[in-house]
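A single protein chain has been omitted from the complex, and every remaining protein chain is retained in its original position.
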Amino acid sequence: MHTIEQLNDGRAVYLNGQRINVADVPIFRKTLALNNQYYALQRTHQDVHTYIEDGQRYDIAFKVPLTSADLKQKHRAYQEIAESNNGLLGRTPDFLNSAMAALAVRSHFLGHNEYTNFAANAKHYAEHVKTEDIFISHALQNPQLDRQKAINAIPSGYAGVHVTKRTMEGITVSGAKMVNTMAPIADDLLIFNPPELLLEKGDTSYAVAFATPLNTPGVKIICRKLLDHPVYTGYTEDDFPLSNALDEIDAYIVFDEAFIPWERVFVDNDVEMSNRFFMDSGMFIHSSHQDEVRGITKLEFATTLAIRTAKLLGLDGFLGVQEKLGRLTANLELIKGTIARSEEEGRLDDFGIYTPNQQALQAVRSTLPEYYEEALKVAQHLAAGSMVGVPGFKEFNGDNGPILEQALGTSKATAKERAKFLNLVFDLTTAGFGQRQLMYEYYHGGDPMRIRSQHYAGEDLRAGNEMIDRIMKS
Amino acid sequence: MHTIEQLNDGRAVYLNGQRINVADVPIFRKTLALNNQYYALQRTHQDVHTYIEDGQRYDIAFKVPLTSADLKQKHRAYQEIAESNNGLLGRTPDFLNSAMAALAVRSHFLGHNEYTNFAANAKHYAEHVKTEDIFISHALQNPQLDRQKAINAIPSGYAGVHVTKRTMEGITVSGAKMVNTMAPIADDLLIFNPPELLLEKGDTSYAVAFATPLNTPGVKIICRKLLDHPVYTGYTEDDFPLSNALDEIDAYIVFDEAFIPWERVFVDNDVEMSNRFFMDSGMFIHSSHQDEVRGITKLEFATTLAIRTAKLLGLDGFLGVQEKLGRLTANLELIKGTIARSEEEGRLDDFGIYTPNQQALQAVRSTLPEYYEEALKVAQHLAAGSMVGVPGFKEFNGDNGPILEQALGTSKATAKERAKFLNLVFDLTTAGFGQRQLMYEYYHGGDPMRIRSQHYAGEDLRAGNEMIDRIMKS
Amino acid sequence: MHTIEQLNDGRAVYLNGQRINVADVPIFRKTLALNNQYYALQRTHQDVHTYIEDGQRYDIAFKVPLTSADLKQKHRAYQEIAESNNGLLGRTPDFLNSAMAALAVRSHFLGHNEYTNFAANAKHYAEHVKTEDIFISHALQNPQLDRQKAINAIPSGYAGVHVTKRTMEGITVSGAKMVNTMAPIADDLLIFNPPELLLEKGDTSYAVAFATPLNTPGVKIICRKLLDHPVYTGYTEDDFPLSNALDEIDAYIVFDEAFIPWERVFVDNDVEMSNRFFMDSGMFIHSSHQDEVRGITKLEFATTLAIRTAKLLGLDGFLGVQEKLGRLTANLELIKGTIARSEEEGRLDDFGIYTPNQQALQAVRSTLPEYYEEALKVAQHLAAGSMVGVPGFKEFNGDNGPILEQALGTSKATAKERAKFLNLVFDLTTAGFGQRQLMYEYYHGGDPMRIRSQHYAGEDLRAGNEMIDRIMKS
Partner (left out) sequence: MHTIEQLNDGRAVYLNGQRINVADVPIFRKTLALNNQYYALQRTHQDVHTYIEDGQRYDIAFKVPLTSADLKQKHRAYQEIAESNNGLLGRTPDFLNSAMAALAVRSHFLGHNEYTNFAANAKHYAEHVKTEDIFISHALQNPQLDRQKAINAIPSGYAGVHVTKRTMEGITVSGAKMVNTMAPIADDLLIFNPPELLLEKGDTSYAVAFATPLNTPGVKIICRKLLDHPVYTGYTEDDFPLSNALDEIDAYIVFDEAFIPWERVFVDNDVEMSNRFFMDSGMFIHSSHQDEVRGITKLEFATTLAIRTAKLLGLDGFLGVQEKLGRLTANLELIKGTIARSEEEGRLDDFGIYTPNQQALQAVRSTLPEYYEEALKVAQHLAAGSMVGVPGFKEFNGDNGPILEQALGTSKATAKERAKFLNLVFDLTTAGFGQRQLMYEYYHGGDPMRIRSQHYAGEDLRAGNEMIDRIMKS
């Protein structure tokens, strides 16, 4: 856990062409404070958020789950963290910490090369993260330059991160990763390749996985345009209750001959191992569990918002509106039930880790974004004209304040409450902030289309096949 | 459990203008045999399908659930019964038997009138059904003549079932009910009004609930057109693997001055009690559990059929097809998870019955029909041209047999296997049989639109509301 | 124009394993009568349906369109023919006759080989069809055995039609075509390959196009299972107003060493020419025009049916129902408008034929099936329970007749009218007949997915591109 000032540690963060101090950017400050709820809850809800191992107390995310009950306890903790940010911070520390728990146990397959033992490096790193409870951020997606070409066939050298030098001490890397979240306020950066778009044979120099502090020389964090409305715009959190309160940030990460010592390297020069890293380490499935639990909270937030919009505007008496709202709550039930099933129908893996049911989790992962979008759409259409026209909140303090207070107050809300609520709906459904959150929800866990294309192959359809076989044989 | 001949007991069953003997209709004979799997499984899987109470062994459906584990045991039994008919018989005995379990415990609210004690009647009837293990069929929907008028405002007297005479011995009823399933082969008929389209004040004579044997004088069972292809058409179960194997039947039930003794009357002359009957007796929620468990099996059947269609026709290598199939298996996971949740997050009602979570069950009830339709659509479109052109199966025995065997065989299936499989797909997705099954799935449990319009009001959204309140107050 | 008896001309038609006389099959008799409206209208609406060329009067479908007005006149004629069968006969003679008009003018590209002049053959054949006004049926789809293999890689020899011998007199062909419509009652059969799934280099023996009378020795017409309910079932056209009135039939066509003289061969042994045949001859675009004009009628039929269902059942006062009906009429407007545009914004091709706008026509072709399905769905869901339970019509003449007349009559319709109307809705939306019509609509003109995948490339987006370029340059 850091104060924002501690993040002025030499890291190279860029914003619209300027290298900046993280502490100088208000939205980074606020986001860090929100993210730190992860640490705060360890103190205030110790029973839920921590556990003891060998006499030491750790965050519950690091616990290696051995039973369904363990997963359910972790669920509770993840949920409380998510509720502190309305499910809108997708990458709080518990996300990758849950992955570290698996990596520590399963790292053996990573093997070694002539310079170092990758398996041991990974295990030690996972333990380091746990002991220090540091905040790691990861970047896996390679920049999408031409999806019809192999990475190594793109000449710029920026279609991924690749090794340019290899010495006794470590590797030197250059290149880029697309869309990292939270890097400006994290401690370490974890780099690997996605399991979805597999590297090809010729991509060996890109076949690398490692971790490194964010202030490593040669690492550049180039942020996208911010989506908040800072003080000088005249707008406050009353105007933009979400976009002025937090930003996950999406940074383009550049490596410019950055040196990584062997002890932080987990894969090198090995396409097969690079392609296996995320799945076979157990990092994927265990972090997915955290991720989808968080997703419930975001979905519940949007669902409730839609229902309250209908009530505020007196639209909840219409049968057609009720039906739409009932769809949303039914969707929420389907998600909650399926995550519960992933916890109850898990399995012990070869290392004795109780692992959530992947078919259930992936069903959620591919479906939740559509349900979330449906909730946004309902709220957006209910609020449409009312929401779009809300004036700046300072108007209530100006000449027109008394008029607006009288004109826009109803039996359900004062004019200011109505305005702030509609601003909240705007921010989540219509503002760039909210639509980026929607895109994030769709793609942060891989393309839903590809998840589906693999899902049917893994489904247990014995009962269905037996019924069909019986008919075929009759 | 009956043989088909025992059903020639004087009951008035009509088919296309003829009064018929049930035993003479081949599809009734086959459907009864399928339905009787309910009884057979009590013998062959005694541990799953029966339980002992006061030294007597009963079907598990009659067990009053006291714990989540009880619901899960009943789930297993319901599922095995459903699998014996591919989920295509919606009203096997376990459906209403699960309702009888609740009614026996909760009948007190029904009270009494000057002639009889309705509460005691209901309790005794439920016990009678259990002890004798008879097969009851129910009819609740009133004929849809003009949805914008009250029932008593429709002059014909056939917009529902109403009392025409009331004596010391019992009531005499006339009128009609729309869409009863299975009546020709059941023992008793249970009549009450739906909770969805409430009776209005003036409808008192229609405010009635009772049970009666199907051979009661004055009861007419007017079947819809059958959807099978009997022997004289030249087609067999190879041609129509489903529609030639079973028919739930949809009968229009007419009462023509039928006498019902008081001991079988549960509501009379009481609009409020008629409107409460299905819900407050617990019959609705407990039969819903059976119903949705059966629904899983039907959904799994259709889902598997779609996947096998893709494989048979060599279409499963296309990414777009894979995505569609993955949607189906994700849907199946969502349904399975949510039913599990309804069992695990139930509650003890005021009478100590462990009651499934209604929000979860209703989420399934409103969503499953759409998922089922999606599975049918995928299979239908994959099979389209191949399925539509399949010749009669006797063609394989005619002059063209050798040609067809050679022409239509593939590495995946012989020509006959291919033809029979495509016939199965046709029957479930495209034939009148299959489309009626689809409509059944949508409406047998009430209009999904109305289920949704009530769902959002019952949802526990405390976490969502707290998040919004926190923002509104900040 | 034929009487049904004339069709007993030696053609080999098979039904469920029996070789039959066409005249003995009631549904073939009725379908032929409907199809013959094409000929009847030439007499009764001579001004609309015929034109004079070189002093001879021909059906208007054969007219080579030179102007937009020509297309509009043909539109009127196609529409009247379609209205005579509710748009449910997709392959009345005007369909391919419109194609013959183009072929006669554009056949030159077909060239010749050492035995014959393909171009001349095609031109003469088109003139022969026009002069004799014979009814031709076509088969292009190859049996879908394994979509991931080339046709010649499927060993059975039935993955298409291929040449087995080539002499001075002509070719001998064997193999099969999937899903031909109307063959049992047509005069000639036209065989070619689809432009959609192109033949590959090795498929030369399959690269063939020709015409032949249906009673050619070696040609077998193996019909799929019929979908009607003949007299012996006890059901009439009151019970099944559509499926007992017509059947387009889908036949599997087998060639068993059938001899085709050179004068009827248009392509032989030429993969490129086979792949070009349908498009470059103009047959595709001109028959598409007829086809989509017919589609309007079918869509209007289904749309009107949905609206009348709502009115009959008193459901048209609900806002939600009104919205659904309004979607259907809006869809109908969109289709009508776009076909009009295809006629008004056509172009003169290199041969001076006024050719409908292909982008507009293909927009309709890919969209109309979804609109048609939407209309079916609305009608099906509105009628659901009411429609499914309708008893056989003979019930009105039996003991229960008076009861049913009283019970089911409303202010909007007598009981019999209501029953017949609901039977009509069942037949179009729910019966195998109606669902097959739906599949036909989707696939008879090629897979909508493939149509779309080509559509965007052909669209004139100059205005859109100019706007974007202006922004990019600013």
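By written order: A, B and C. Residues from 1 in each chain.
We take it that contacts are C-beta pairs under 8 Å (C-beta built on N, C-alpha and C of every residue); 3 or more make two chains touch, one makes a residue touch a chain.
These figures come from a predicted structure and were not determined experimentally.
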Checklist entry - In the full complex, which of C:Met279, C:Leu348 or C:Leu461 touches the chain missing from this view? => result C:Leu461
Item to check | Touching residue (missing chain; options A:Gly202, A:Gly234, A:Gly352 or A:Gly458) | outcome: A:Gly234
Checklist entry - Who touches the missing chain here, C:Glu83, C:Glu127 or C:Asp280? => result C:Glu83
Checklist outcome for this item: Hidden partner sits against chain B at residues 318-320, 323
Checklist entry - Considering the entire assembly, which residues of chain C contact the chain that has been omitted? => result 79, 83, 86, 237, 241-242, 297, 300-301, 303-305, 307-308, 319, 322-342, 344, 359-360, 362-364, 366-367, 417, 420-421, 424, 449, 451-456, 458-459, 461, 463-468, 471-472, 474
Checklist outcome for this item: It is residues of chain A that touch the chain not shown, namely 14-19, 141, 143-149, 154, 156-158, 176, 178-179, 220, 222-225, 232-235, 239, 250-252, 254, 256, 313-315, 317-318, 320, 380-381, 384-386, 388-400, 403-404, 406-412, 426, 429-432, 435-436, 439-440, 442-443, 449
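Here, only the chains that are shown with their structure count from here on.
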Checklist outcome for this item: So, in whole Å, the Cα centroid of chain A is separated from that of chain C by 52
Checklist entry - How many Å are there between the centre of chain B and the centre of chain C, using C-alpha atoms for each centre? => result 39
Item to check | Euclidean distance of C-alpha centroids - chain A vs chain B, Å | outcome: 43
Checklist entry - Where in chain C do residues touch two or more other chains at once? => result 318, 320
